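Sharing a structure, written as structure tokens. Questions coming.
Left out: one protein chain. Kept in place: all the others.
And then subunit A:
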Amino acid sequence: MHSRQKPSAPEHKRNLAAHGGALSMSHNDTRSFFNFSQLVLSAGHLKSPPVLKHSKITYFEVEILDVQSKKQICIVDKVPPSSTLLDVKHKFHKACPQWYPSRVGLQLERNGPYLKDSINIQSLAVSSIITLYFTDLGQQVGWTTFFLTEYTGPLLIYLLFYIRLSTIYDQVESRKNFRHPVVHLACFCHCLHYIRHLLETLFVHKFSGGHTPLKNMIKGCAFYWGFTSWIAYYINHPQYTPPCSKACFPSPTYNPFTWLFLLVSCPNYTYEVGSWISFTVMTQTLPVGIFAFLMVIQMSLWAQKKHKLYLKRFYPEVRRKAAMIPIIF
């Protein structure tokens, strides 16, 4: 037939030799196809077929040891080289279902840092077996859950104190409904603050790491909730002392001239009125008297206005006082 460059398979040689020249049609077809395939195969230099071992993908085996006891927990095998640590953790979870990936901490050395989930397995490997040390990071909780729990607590706890629950405060005192405006303002500000935190957690913040141990959540919640209870108890207490009650308006001090504050709201006008009347008496001059008279009227009006303002704002303290003239006015 054709001249072949390469020796064909022994079978084929035998065929040719056996059949010689003249052949039937079917034989011809089969043989020509066979010859054609042999031609294709023997045409040109083909690469020598690679050794069987190198043509397979090298899978890695990950041996997982307990970090404390150094005992082997399990071997994760058939790990393709392109997989990440997270894939290994998932496989590990299948073998040991009690440890889901987010609570698995894997280290290359016993004192080393925990490896990130995104690390490629190939980069860790020195041979086809990789040894990793396992630490159980404990029950994990997602960051969103963590923050939502931590911030909802203060929001609700403060309100419980604000409505003055009967179990917390003495009911008789609580019924005296007078509450300083700052108490309402404080509740509003506090709630607004935590609502803002909750909205931030839901819509604004993006968390990079996935989870945190449950213990951290317990600690965080204990701190926030505990302090909120402590804060709210005092602000909403029936005996709460509002700010500025003594500092917002003048009070008597060691200075004897300030002692008039015990009797009047505006001793400065008292003293000035007294001065001008004394001056009139001293000089016995009518214009002085007219001036003094007008000043008395003016200052009385001012004193009355100020006294009314004090009565509105600091009722308990100024109840006993007069505006300008002790007892009378």
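As a working rule, a residue touches a chain if its C-beta (ideal position, glycine included) is under 8 Å from a C-beta of that chain, and two chains touch if they have at least 3 such contacts; residues count from 1.
Operating definition for what follows: contacts and distances are computed from a predicted model.
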Name the chain not shown, per its UniProt record: "Elongator subunit elp4", "Very-long-chain (3R)-3-hydroxyacyl-CoA dehydratase", "Auxin-responsive protein" or "COP9 signalosome complex subunit 3"?
"Very-long-chain (3R)-3-hydroxyacyl-CoA dehydratase"
Touch criterion as defined above, residue of A:239, A:255 or A:284 at the omitted chain
A:239
Which residue of A:65, A:86, A:124 or A:198 touches the chain not shown here
A:124
Among listed residues A:112, A:138, A:209 or A:274, the absent chain is touched only by A:112
Across the whole complex, list the residues on subunit A that are touched by the chain not included here.
108-113, 115-116, 118-120, 123-124, 126, 234-235, 237, 239-241
